[in-house]
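Missing here: one protein chain of the complex. Every other protein chain is in place.
So, chain A:
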Amino acid sequence: MSLLRARVRRPGRLAAEASALLIAVVVAFPLYWMVLSAFKPAGEIESSQPRPWTLAPSLDSFRRVFGQQEFGRYFLNSLLVAGCVVIASALIAFLAATAVTRFRFRLRTTLLIMFLVAQMVPVEALTIPLFFLMRDAGQLNTLGSLILPHIAFSLPFAIWMLRGFVKAVPEALEEAAYIDGASRARFLWQILFPLVLPGLVATSVFSFISAWNDFLFAKSFIISDTSQSTLPMALLVFYKPDDPDWGGVMAASTVMTIPVLVFFVLVQRRLVSGLGGAVKD
């Protein structure tokens, strides 16, 4: 890469850097506007000449959001759903990825192809049968009805992605562990698991997003007991298409986006190297 870069003449690189910065500003602008508007006083939001700054930052919109009944509860529900999905799918995918990578058994290739095809299933199309399944299992209006499907939907991609990481751990290490008298379980959890952790972080990003973003299932499965609802539903309390409370919507959006943003920044490096590791395979 270095030589390639060295060959780019200086003006060319400056132009590239200027456009990269300009694009960064454009891409970040919606988020800037969201946070800015969340802090604007009502008069400034409902102004036909919106300014890209505010002279009188106000917490009114946030007060309205947190004054909204059960908003805190929705927030916790969302965290709980996403947390359960991330942990459960990471553990289950780790075991499955180990099985298809380090063992030879009948149906191994068939299973791999099935995991690949499973990624293509448009899960939204399964809302109807899942609705009846949850109803028959008495799970409607429970967080379980949101957690369980998301575990299943994030698994195929997670297994596929983790495969590369498990494969990268040398066979010799496994043999050495057994020679030293380690049991298979001990090798699995005390040697393999820590080595694969960077890959698990990358896959966790995907399962976290799918669970935290969930709108359709929350809308379809949480129908009468709204205390079991999640953040996307709380946001829509403020967003009425005919007369949106933009201050409230932007404040709620800010609260909903910050945890994901923090999560992303924390795992940023791991995510980039994780994607590199997964796709190299």
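Please note the rule applied: contacts are C-beta pairs under 8 Å (C-beta built on N, C-alpha and C of every residue); 3 or more make two chains touch, one makes a residue touch a chain; residues count from 1.
One rule holds in what follows: contacts and distances are computed from a predicted model.
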Among "FAD-dependent oxidoreductase", "Cellobiose transport system substrate-binding protein", "Sugar transporter" or "Amidohydrolase", the omitted chain is listed in UniProt as "Sugar transporter"
Per the whole complex, from A:Val65, A:Ala93 or A:Ile222 the residue touching the absent chain is A:Ala93
Touch rule applied to chain A and the missing chain gives residues 1-5, 7-8, 13, 16-17, 19-21, 23-25, 27-31, 33-34, 37, 45-50, 52, 91-93, 95-96, 98-105, 108, 111-113, 116-133, 148-149, 151-153, 155-156, 159, 167, 171, 184, 209, 212-213, 215-216, 220, 231-232, 235-236, 239, 241, 244, 246, 249-250, 252-253, 256-257, 260-261, 263-265, 268, 271-273, 275-276, 279-280
